[in-house]
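Below is one structure. I have some questions about it.
Note that one protein chain of the assembly has been removed; the remaining protein chains are unaltered in position.
Going by the order they are written in, the chains are A, B, C, D and E; count residues from 1 in each one.
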């Protein structure tokens, strides 16, 4: 299974002269600087610093949740709006390939993650599946930051990327959990027999339903439909204030993203002390796996016809790990998995890596691979 | 009493050829489509769907309350601002008639509601009075949605409608509660004597004071004064950012309304399962009473000189039922009233009916009656 | 020590013909009217009225905290942005003097406060030091209101005022607490010996650290750096939405300030009933001390080269008393100090006085002293 | 260590009446009360007032001497049990500085 | 005043499972439950699910007869003690209108 994606890639990649040339490296560094010295990653950094020095910033839980709701609604609504334009111009011609590719990636990434964790890392079945569920899904905030990045580089992504985020949310979690449940069922039965207790009934079905009808999907998909429908039926003047409110290039979206990233930094900072506990393998996994998945995303996105911004963003969301939808689902279905491992990897390693370094790297990957 | 409004209406209504002509029906349907396929009712629908399929959207209580505060402040402030313009141009000449008419409607609607509930529906005194308190008062969100509707149809309502909302808030609750308390006092005394306990002292006075000084009135009336005064005394440049913030056509107001309606949908969806329990009479009441009250509002508004948008909005607010100010007041003064009945009727029947169908219907009523 | 500031002032003040001329008084009154009849102080007034009549306005704690976070971030970010412009044009030439003066004022005001309270007012050491900690620090909201005021009078303050707010936050609290702890240590030891218990270890170090790394400093200073850095490194188009979001003249800042002041009014209103309990001395202190400190601020600001708006704002922040950072620090280090005294003075006397009368007075002071 | 045997009265019910109950508790002799926001379900919760977005249920605790505990329970049961969703119970506790809580 | 001797079962643990526990309590015979949001630390809290921003720990209280109390404690310990951060205890209480809480 792990070799398959390599097969897919064979032959299309330009010869690798010395993996990364000096010029490319300097371009990457410039890109990094341009990315890092902007309010969004700097707010994340401020959050980390604040936690490390035991500073007093406290974002009320409700503000954090409210911003999350706004961001999800915004992503969906603007996505639906732009999808309507795309649809009016091209029908589904430009969309079905990227959608399929995204679905494919949603099925492959949990499996690559699981195999790497189980056989290279030697983690238990439950832990491997639990972490794989996080990496198979996606992080809407990483999407938002990647989208801001490409907009600032004047290469906005294709209009239907929000649709792809929605597609990518569930399959990865489902596949990883089914895998984990199946593989650990025998173990559990044995242990239950040993202590003479009935086997705890699995919550798999319930948990999967909760993922599919979870807040992220409901808000993104729901507002996508609303944005689509109102674009088609409303006159533009009446539509304008709604557009201004949800507008992802607008001040509300960008400003809320700053506050959100500040809170993410506060949480990630607390988790940094767990890095020692999770060990060097998981740290490496949290950096290298996104690079690999990101490359899959960029490359297949390019094959499916995405533009430069689109490839970058698809790379970023495939590379990202879920830390909102996945954790409760994993906790309910695979209780023997240690949540510290998965959350630390997703939140304290992969998320900051993507925000700070990953996104500009996927952008360079996309350029290098020929996306325009 | 119930016949009186009919008397008032006599003679002024254009002959009813076949109640509603085919052409009118198609106009209503178009109006409905134009109203329904916009983000505000669609967000309400999303909320209902989410609850019905046990989806995961959770709007933090504090976000909901914060938006409510913002909407009330906004309605008041912009109302005060436009009232100041109106006042500078016409003095109180244009305002006193609609104000009187609104006060009159605030006194009549709880009584019509009570009579219908008690004698047509056969409900207990306490239940009838409790529900009548809800239908005698008004819902600020219905006002906001109606106002957005008429603005989108390019027939903005008269500037002083927010003043009318404030006037309509209290009298209905007061009248219904006094009625209920008076009529059920004897019953209670008898029962208290039977169980040998002292009669619980009535909280009527307290409850009424709480309604009059409740959040809705304080914020709407308070900001109305603030908007009025600052319009008169501030230079326009300094006033602008406050105006932009509270502006009811602006992105903040419209966007917040979307989130608010989403939450309303979530709550109404939960209440849908109570529809069976409240029975067909109350379902019919929740639809027909608003139509009747809405017609009173539209018609008397027209007589008082309101424009097309103004008649529509007055119809909508007279037709609407309170679900914020009324419930605690009723619970404290008429504890034997079953809150499931009143809240379900107000929130799960009348509110969605008005949002989806009522407002366009009142608009057509207003046109038909000759408002311009 | 109390005579020193007078020494500093000697000789520079224009002759005082009759302290305040009739013309000046009328200018002050006009200024007051222009200040008072704007939404920000009116919302404060609404809050007070609502509390006094037991009205129902309830601002959720989380909304209040969220707005506080936004205001602090906004002050810092826009401060950093304008500091970057100032820096690009003048280097640190214009900034170091006002910074030093502010630091000086931060050290002097807690001491003047302590001496007045202890020797004129006859309060206990702990109470004197506790109140002095409040008056030695500053209130970010008073800054925001003062800043709005001078912007509305078309005399915007120098760009680096937010930096001064940050400088002024800590030293006053630190000095007052050290003073209080030192002076009351002997007392405590004696009492502890009397009841035969070990002396409670002092939390002074901890409390000071918490002040320095508290939310206000972290957010203002952190966003100041972020605003500074992103102004230098981002292209203006990418920077715009962040600027619009945090913009202190913008609708979000002004609107949020209204809601914040409403809540402050609700809280101050509750405290009004404590005015009797704190006695006439503290009431006088809460009005006269700010006038004196405000004059120090205006005057030294003028010497340090601030413009008219800058002098006014510096006067206002020196005159203001902290009610966010100081209370918990005082509570932890000087538990025998009565918090009712300090909070009532800071919140129910000095804050409203500054908002309503102080700011226009500092403005007139600044004009009179020759600031332009 | 000097501990006083007192009663902990806990009342859980509709938020709309809990502030009244707390205040009445003071009148009946309690020296204080502690309120918390909770979420609950009970036999009559269907009758709870579900004011949109408002918190539905509140818990109120009193630490009081036995006689005051009885008065509070009696008051609550007479005044609220018939029409409101309210539950009340009492437990034995030992309190530090307990004398302060005996005579209001 | 008629008081019934019952048990107050308190379960504190990871929010992710507390709603299940409350529901199961009803099935096992409780007539209701009361949930509150808390913040906690315990021997295994390092294993708590820390979903960003979500509340971490919930407390669930049941007022029930002795046999139901035992059932709930047994259920919680069998189902959740192994893998979840959960603690449960029981105390004696006296309840007004207690008959209502005996047979669900």
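Observations on the structure shown:
Here, a residue touches a chain if its C-beta (ideal position, glycine included) is under 8 Å from a C-beta of that chain, and two chains touch if they have at least 3 such contacts.
For clarity, every value in this text was computed on a predicted model and none was experimentally measured.
The absent chain, not drawn in this view, touches the displayed chains C, D, E throughout the complex. Interface residues of chain E facing the missing partner chain: 10, 12, 36-43, 45, 57, 59, 70, 73-74, 76-77, 81, 87-92.
Listed by residue number, the positions of chain C touching the unshown chain are 61, 64-65, 68, 197, 200, 263-264, 267, 323-324, 327-328, 331-332, 335-336, 338-340, 343, 347.
Touch with the hidden chain on the side of chain D covers residues 1, 3, 6, 8, 22, 26, 31-37, 63, 91-97, 100-101.
Here is the rule we go by: only the chains that are shown with their structure count from here on.
Of all chains in the assembly, none touches chain D and also chain E. The pairing of chain A with chain B is characterised as different-residue: of all residue numbers used at this interface, under half are used by both copies. The greatest centre-to-centre distance from chain A, using averaged C-alpha positions, is reached by D. With centres defined as mean CA coordinates, chain C is found 43 Å away from chain A. Per-chain Cα centroids separate chain B from chain E by 42 Å. Of all residues in chain E, none touches two or more other chains. Across the assembly, chain A contributes residues 60-62, 65-66, 252 that each touch 2 or more other chains.
By the document's touch criterion, interfaces exist between A-B, A-C, A-E, B-C, B-D, D-E.
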